[in-house]
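Report on the structure given below.
A single protein chain has been removed from this complex, and every other one stays in its place.
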């Protein structure tokens, strides 16, 4: 296993040290593995908290800052954080206006955040609302699965709802907005290679040189199908088509995220984005905003995902609003 | 070869399509493979032009925009662009105040930019000054080498000199500043894996599972030494020590870049940065600013490099000045 | 003479034995989780059980309830993922069922295990056949109940065997809960990691209580 680490079981602990020293605008509670903004939540502002397994950087710690999150809880690699962490973050970040938990739809994340919300409300009286993101069309949302996974739309939601929170909107309004954003977004991902979970020490799955996985998530798990390796144009089709089949993205401005899984060079991500945008245009989708890069990753996995968000003037305005985090930054 | 591409020989062409549609603030001349700011150079402002082989993204195209470059010429993967491209970019970006060429010290880049400067001046009368970056301490700067390579300091220089250009400083002043920045910076890199040049179709070098290369550049070339794989702390020492041995970084604020080579997850880069900063502090270096991420890459190579720049109040002020490019963005 | 009840010390020994098995089989559990999950079940369980045992060593519980609360809370607060809340809830409910008791006879043990199962079902909303730890836990408790008349040790041994059989029976199933459900039909043909750790849980119970026969 070739990694820039000291100890496979201490990766998250050690990385948090680097995050703290690299970003003077952030503060890290190492005992609880929570990344906060340096300044406490402004009174009256609803606090946005998220968290999840580590290995998806810059998600979530890289989205703590003005215009996005107030705190992020870091779990072990690909393992959701614990309720204790979330309770601590909730209590600390609350300014009295309540806390919105942004949770990606995975069994572990949902259960841990649920327990945290119960504990936080009962122990401290902090008002907690939650939104669970589930935008991954690779998974059937049915009784026979754990439901669609939360992937790329989580980034867009943290940005948009984060901007609305800075405006001073209240908890219920933000929860409603978050639900609307999630319902308007869809994603689909693919992998050329597996990643290596440090504590596991070897690739999660083996993928022959002439094959790729379609319909992967962000935890290095295998996808829905294994298919022959194809060119970028064909891959773009395999990602965009299921998204467009699942939701109508015509007749409204769309925000598009072409996301790298962590191990693909930016050169290739741009190339993929060119292909994606071409298909979208041909399908009558109006791309109003776009983001190309590594925003929600799966360690060193090579591959990419596409996220589409059906927007409107309000969402575009919130998207364009100032943001200052390590992972997304504009307007300030 | 597992890549998100259509045709190994058309990678740069196709990626430029994606760069153009992803960034409405940029304009791409596809015939000449030049990335410009959308708006022409403001009269009186010196134009900053750089360029080099592709595969180092976001360098250089991702640094075109307010506060950094005015144009970037994209060569084939790891192959410097041609004089024609540079002449065209020079003529187009010049507002009358002259053009600064920012050239990384590689035989090909230097020769092609030299020919371009000669042609541009003789054909058009545009005033051209050049700075050649050579910050890589892995290479002995002697008669027996092509001289130190230009690596990480190029990013810092484009930012700092770009800010000075926005202030309206003249060509000679900027060339002098650029020379000073280059002389104050040092870098050192390492690789855990080789990258794959698309047109070559296989890894440039083979690196056994238990070894790493120390002293690599950014072209997938092997390094100075092949040594046993080590932990992050030891790797950090192997990168920082030669830098501190080559130049005095105490007694002045330092800007530090912990750069990923493209294939290492951000989690690991943060972890490495924690180790680097610890060593710097123990060595009496005061870190005033830092940057952690993939800023000057070598396709999907796993590994990282460290760049230190000895700064002062002026350089810090220019560093903090607003910048709005795809690759670096703050203050606007 | 066959034992007829478990003391708190027995429960602690069970915890330690389970910890030993999780550490010993850490890589194998992660390997199973690689096939249909995210390659962390082994490190999750080893980390959690290690913490649980350390906690018990710091503060020795005096009642079944205190033991269950200590182990359950430690798992909840040190594991994360799906297994943290699920195993955590199992031990918390087990403890709540035992309450202030300092010993559990066969019937009380059966009731406590059943309370644990109910907790896992309530928390995870999985059903039998969904290819989860439930598919080892459910059969184990049914076998326990069916054998309880033969005495505590026999019931534990029966539970252990049924858990192992339940674990094996997850192999042909298509997952409908947890991460493995994302794989659809590709989850078929792999043993569930959580059912495997649960089979070890009953193995540990049998060994720690000398019910190995």
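Here the chain labels run A, B and C in written order, and each chain numbers its own residues starting at 1.
Note that in this section contacts are C-beta pairs under 8 Å (C-beta built on N, C-alpha and C of every residue); 3 or more make two chains touch, one makes a residue touch a chain.
Model, not experiment: these values are computed from the prediction.
J.: Under the definition given at the start, what are the shown partners of the omitted chain?
T.: The undisplayed chain, in the complete complex, is in contact with B.
J.: Just to verify: which one of B:1, B:115 or B:129 makes contact with the chain not shown?
T.: Looking across B:1, B:115 or B:129, the contact with the absent chain belongs to B:115.
J.: Decide which residue listed in B:9, B:167, B:248 or B:281 touches the omitted chain of the complex.
T.: B:9
J.: Quick one: which of B:106, B:249, B:295 or B:319 touches the chain that's been left out?
T.: Residue touching the absent chain, from the options given: B:106.
J.: Could you tell which one of B:200, B:252 or B:279 touches the chain left off the display?
T.: B:200
J.: Mind pulling the subunit B residues that touch the left-out chain?
T.: 9, 53, 75-84, 106-108, 111-112, 115, 138-140, 143-146, 149, 197, 199-200, 204-205, 217, 219-222, 224
Going forward, only the chains that are shown with their structure count from here on.
J.: So what's the Cα centroid distance for subunit B and subunit C, whole Å?
T.: Roughly 54 Å, centre to centre.
J.: Averaging over Cα atoms per chain, report the distance between subunit A and subunit C in Å.
T.: 32
J.: Two or more other chains touching the same residue: where does that happen in subunit C?
T.: none
J.: Find every residue in subunit A that makes contact with two or more other chains and list them.
T.: Only 77 qualify.
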